[in-house]
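Of the protein chains in this complex, one is absent; all others appear in place.
Moving on, here comes subunit A:
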Amino acid sequence: MDFIQKIVDLGPTVVLPVIIFLFGLVLKMKPGRAFRAGLTVGIGFIGVNLIIGLLVDNLGPAAKDMVERLGIDLSIIDVGWPATSAIAFGSTVGALAIPIGLIVNFILLIVGLTKTLNIDLWNLWHIAFTGALVSIMTDSFAMGIVTASVHAIVLLVLADMSQKHVEKFYGYPNISFPHGTSTPYILFAWPLEKLFNMIPGFKNLKADPESIQKRLGILGESTVLGLILGLIIGILAGWNAKEVLNLGVSTAAVMLLLPRMVSILMEGLAPVSESASEFVKSKFPGREVFIGMDSALAVGHPAAIASSLIMVPIVLLLAIIVPGNKVLPFGDLATIPFIVSMMVPIFRGNVIRTVVASTIALGFGLLLATYISPLFTQAAKNVGFSFPEGTNSISSLVDGAVPTTAIFLFGAKLGYIGLMIIALIALATAYYINKRPNKTNES
């Protein structure tokens, strides 16, 4: 164990490239290619670290001054999913997330409890995320691994359950979304859709996605949004004009640079991910499966974009008025399309319903993101992201505000039994939808 600890202590910028390299060799990649892939991932990681530093150094003091001046306690900075995914993959549990995801998927396919063959290995960061938080919370590596495994099961089952929406609404036949952010929200949208249908008047409300997009489109451009947020927060912090303008450009820069850095990380991961998906596919030749993909395929839908644009100001308002919230929404204001993308088909493209549901979901989501912030900040420190001591806490909406994060954290508080209960419910559901006699394909 001492040896493993020494390796882990090298930090993710060293460990991650080595793991990617070894994993590439296992998948029979050429050593040179695997080596470059690993190194690129390490470089991406350093890039993410730099930009988080830029964000925390600039937005951190502004948020603090705003808190002191106005008494709105929004001291936890939402660093957004790009940073979150890097932190998740860089954690000790996260390093194993890809193998765990593959193994869980293999087993469920073999026993016939899922039809989804997930080739979107990148998004296994979601299971790495819950795994990392739980392992920090319980101080147990094993609990983290079990959490990640159960989370993988849950996402595959949810992907199967929602596949018909992906096919019918978004028009992607034989594709499902085992996506950690988007797909869990179907559990939220289903009962709400039933409820909305019962409310007279509300039932018939509609909004036109195209005109919303025309009016609010600017809020979808992350750099412009970053600039506006920086300026507003600077002004609220009582800073002078020079400081406000500088803050605005810095926050705009973060919005552009952070995803770019993660895209470097992704560039390294892509060849490995491809080799892995070829390997996975070669194990199940000729079998009728749903290909598990990133829900990014769906977020360009006009109804998803329109709902997300309206949600930007709503989330900011929620952050101020929801009692107990301390999260300052920032990075993930650009990720809202992922939160709404699987609710949209359930509400049949109705923007108003999607917005109402997202408002409820994110109202609670902000509290969840506040609650997990100490664990999240610890996870970030563990992977070597630097924070001035005691000054800043961070969190994110994706996946900090996602219902599954709550399910796993509170499940893990009960110990293994809690996680087992979640697994059993997921497997029973899988059995019901896949093995039900007579109605196999209708669910």
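To be clear about the criterion, contacts are C-beta pairs under 8 Å (C-beta built on N, C-alpha and C of every residue); 3 or more make two chains touch, one makes a residue touch a chain; residues count from 1.
In this section, contacts and distances are computed from a predicted model.
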Per UniProt record, missing subunit out of "Cbb3-type cytochrome c oxidase subunit", "PTS sugar transporter subunit IIB", "Xanthine dehydrogenase" or "ClpA/ClpB-like protein" is "PTS sugar transporter subunit IIB"
Of A:Phe45, A:Trp122, A:Phe347 or A:Tyr371, the residue that touches the missing chain is A:Trp122
Of A:Arg69, A:Lys214 or A:Arg348, the residue that touches the missing chain is A:Lys214
Omitted-chain contact residue, chosen from A:Phe89, A:Phe129 or A:Tyr170: A:Tyr170
Of the candidates A:Glu167, A:Glu243 or A:Glu274, the residue in contact with the absent chain is A:Glu274
Could you tell which one of A:His126, A:His301, A:Lys326 or A:Arg353 touches the chain left off the display? A:His301
Contacts of subunit A with the absent chain, listed as residue ranges: 82, 119, 122-123, 170, 172, 175, 210, 213-214, 217-218, 220-223, 259, 262-263, 266-267, 270-271, 273-274, 277-278, 281, 291, 293-302, 304-305, 308-309, 334-335, 337-338, 341
